[in-house]
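Only one protein chain is missing from this complex, and each of the others stays in its spot.
Moving on, here comes chain A:
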Amino acid sequence: MKQITQTGATKEEAIALALQKLGVSRKQVEIEVLQEAKKGFLGFGARPAEVRVTIIEEVTEEKEKGQEKLAEDGTPEEVKASIEPQSEQSNDEEVQEEEQPDPIESAVQYLTNIAKAMDIHDLKIETEKEGKTILFKLESEKAALIIGKRGANLNALQQLTQLVVNKTAKSYVTVRLDVENYRERRQLALEQLAERMADKAIRTGKKVALEPMPSYERKIIHNALANRLDVETYSEGVEPNRHLVIEPVK
């Protein structure tokens, strides 16, 4: 069963892009909306829509109806038309990339070699390409060693892999590493932390400074608290010691 996750400015755009990538029609897939698009305020708190599209082998009548219903309330024809030429371009790019020494392959080799030198011999790597982002999903018995304290090793490896990939890749790509869903768990943990710290700031009436975090982890917290009107969030300090501050609004 093939499945991809796709983001887009709107739900419809994300679905149309995903169908293009998979090369199937809407009736052959099941669509799950992971996240509706949000416009946000002054570009803050804006989120793209995210959909998960799964190819189903047999189309049952029920699902077909469901998909048609989705099509009805969703996609105006112009949206599809405006997206198609773009997607064809990106297909062409992919074909050209395959002729060159594969950057993804070299990155997998790089990670495997490092793991071996760190005494990890059971590393399994799956890759997913999504636009300009390549996601490497790692699996190993020694996941803790790969992740490190608060993801320090994982982030270091991610950075190094990104450099290796961009040394061979033709266009600039972003590399994301994940070990056994660590990123997802971390996001949940950070969102909970954000709520807790915001409550603390309100309770004490003082600002609460968090420990230094990389930019995308700060972003998770900014986003988590964007809807709360009783606190303000901003970042202080210079990388790599930049940290987030939560301040109660008086």
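Just so we're on the same page, a contact is a pair of C-beta atoms (placed from the backbone, for glycine too) under 8 Å apart; a residue touches a chain by one contact, two chains touch by 3 or more; residues count from 1.
Definition applied: contacts and distances are computed from a predicted model.
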item: Identity of the absent chain, which is to be given by its UniProt protein name, from "3-isopropylmalate dehydratase small subunit", "Aspartyl/glutamyl-tRNA(Asn/Gln) amidotransferase subunit B", "RNA-binding protein KhpA" or "Pyruvate dehydrogenase E1 component subunit alpha"; value: "RNA-binding protein KhpA"
item: Sole residue of A:Gly23, A:Gly205 or A:Pro240 that reaches the chain not shown, by the stated touch rule; value: A:Pro240
item: Residue touching the undisplayed chain, where the options are A:Leu160, A:Ile202, A:Ala226 or A:Val245; value: A:Leu160
item: Those residues of chain A which, in the complete complex, touch the missing chain; value: 106, 110, 113-114, 116-119, 145, 148-149, 152-153, 155-157, 159-160, 163-164, 167, 239-240
